[in-house]
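One protein chain omitted, others in place.
Moving on, here comes chain A:
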Amino acid sequence: MSATLAGTRWVRADLRARKGQAVLTVLAVAGIVAALITAATLLEDGTNPWRGLFAETDGAHVWLYTDGSPQAALGAIDGVTATAGPYRSVPVTVAQDGRKEPAALRAMPATPPAVAHPVVAEGRWLDPAQPDGVVVERSFASALALRVGAPFTIIALSGERHTLYVRGIADTADQGFYPEWTPGLAYVLPPMLDRIEPGRSEWVTGLRLADPDASQVVSQRVVVMLEDELQRVYTWREVRAAMELDNRLLGTMLALFGVVGLVAAALALANAAGGRVLGQLRDLATLKSMGFTRGQVALLLLVEHGALGLLGVALGALAGWGVMAAVLGATSVAPAPVLLIVAGTAVVVLAAVGLPAWRGSRTPPIPAAPAVPPRGHLSRLARLALLVRLPPALVLGTRDAFTRRTPAFLTAFGLAVPMMMITIGLGVWATLDNFLSHPEQVGQHASLYVRPAKLEPAAAERIAGQDKDVAEIYPGADVNALAPGEARSVRVRAIGASTKPYPFPVVEGRMYGRPGEAVAGQGLLDLLGLRIGDRVRLTVGGSPLIVRIVGRTVEPDLDGEVLSVGLDSLAAKDSVPPEFYALALKPGADPAEVRGRLLADSAEGLDVQAVVNPADRLAIIRVVIVALIAVLALIGLANLLTASALGLRDHAFDLAVLKAMGLTPRQVMATLVTGTGLLVVLGVGAGAAVGASVVKGLIDLQGDTSGVGAGIGRAPSPLTLAVAVVVAVGTALAVALIPARRAARAQVPVTSR
């Protein structure tokens, strides 16, 4: 108790004496925490939109389809808190721009229900004053390129056409996104639905549960209760899975950056606390001579520096949460990752200040001996430098840089870690760029896929072949095959002939050269436990497909669980006629332009789809990279300021002596800047070198585990790397220059310490 009072006084006085440094420490930690939370939330939101949508729409956990309006008391099932519907639903076909898409028209009242109410993103909700209005689910609307006010033509089961008008576009968590989840969803008012389809329909009911984990049990109850009435039932898990992007790459990236960012932050904090403690050894000794015990001194330091870190964690969490809540809405921030980040950083912060605190507490209680930097000696390198008549400021600075070995190491290391991460970030950036500039390296040699929707396959091939920008046409078919021993099917993609194969990016083994040979993605090899050279027997629609795997491709689709063969390896029933044609375009051709031309030439009889580059799906990574680079730079800066402050403290006395010896202020400044700058160059150089050497391997490792397969990683270009290093070193030197300039100009009296 008594020590608490006395300790509080000391901590307060110390913090007052170094406000600037304390604020920087708090900001650095807060920045990291805020960035981590922001990144985690952005990724979570970008890769798993279900959670946000579900919260926004007060979604239902279980959805069930019945022939008639369900007669059982579904709301009375244990754990069900509310029900949505039952709503009448009618299958229709939407005719839009010559395409016909399956849709479910659902009758919803004009006042949205409390549970599972679609949230209108554009336009307005259904209004009885406009009975021909329809509200279209957003992903369905964007797939059909529908805007508010556009006509919405549907063909009922009877073949009758009705034209409705889009009044609104809404988000919902009732089902997954179109076209992964079909049919598409649109809402109309009940009277309209009765007019369109008076007869055949099904009923949809949503159940909101108290405990989401009970959805399995509840759906089993539903199955038992409704028996034959029930057509199908699905839970929120299926919806979420359908909405989820493959976020393993993102998740791993974030985890890597987060963990290393934390390590860097911990280093910065340990460095700052360590530097401060080193500067305070004499005061600490005085405290001990007054009767502070070793433990109390350690606690004092731990509390002081730890409190700064924890304050930073709290501020960062608040800021990150606040920004995300303001931008994406209060429900968008997932509590679990935020808590994890806060707890993780708090632990790291305390661990980081623990060591300096412990070291400070070990100070002998004799304050008479002020902390003197250990005597540096002129190394062989320095002697050599003097011998070749390098400027003395450079030599002295070099010597100063290594006077204190541990802080020198910590400074260089503290800069190397952020720099390494920045390099890795740039490498990821370069990899994404490479995806974009060389799509053929990720299996996207063809940039358009043409399906003969209304035309004969031969006509489709002819039209595609006539286009001036089409370089090559590969007929192809996608079939699902049952894998041996797996209760699931895998995708078999057949394109081109075995003798004239589609140029898959084969990174291991070789390309298939005759029927009966295949190449596979890493995901498939892992799934079936295969190796190159193995023979595998699959079943395609009842007929066996036996192929020998002769190579591994980079496979960005379906987690790499794809087997690629020549079309002639498939049985004729699956390959004739071809399901689609993959079009490789001539260099420089614009896929959108070609697509437009093909549609026009075929009078919209073709279904032409442009491939989506994986880099486009991963665009959010770039935002994350920029944000993390900013935070890493902040960490580096904090390290640098500590180093420079420590250097000045150690050399304040020497400065006067140096001046007395006849060094000009400019030389003194150069000495100081060299002292810090050398460590900067070492740290940044080492960081960039290590980063550049591991980045390819890391991305490939990530590719390997995510099924894409190794072979995608790219190091940042030498130019980018050089620019990054120069910018880092330049900024660091500029930052080091300010205190050095001030110190060089200050009048330092030569007095005893």
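FYI, a contact is a pair of C-beta atoms (placed from the backbone, for glycine too) under 8 Å apart; a residue touches a chain by one contact, two chains touch by 3 or more; residues count from 1.
One rule holds in what follows: contacts and distances are computed from a predicted model.
**Q** From the list "GMC family oxidoreductase", "Phosphonate-transporting ATPase", "Xanthan lyase" or "Putative ABC transport system ATP-binding protein", give the UniProt name belonging to the chain omitted from this structure.
**A** Options "GMC family oxidoreductase", "Phosphonate-transporting ATPase", "Xanthan lyase" or "Putative ABC transport system ATP-binding protein" narrow down to "Putative ABC transport system ATP-binding protein" for the missing chain.
**Q** Could you tell which one of A:P109, A:P131, A:P151 or A:G295 touches the chain left off the display?
**A** A:G295
**Q** One chain is left out of this view; which of A:R99, A:R282 or A:R491 touches it in the full complex?
**A** A:R282
**Q** Among A:D14, A:E508 or A:D568, which one touches the chain that has been omitted from the display?
**A** A:D14
**Q** Residue by residue, what part of chain A touches the chain that was omitted?
**A** Residues of chain A in contact with the hidden chain: 1-3, 5-6, 9-10, 13-14, 16-17, 282-283, 285-296, 364-368, 370, 752.
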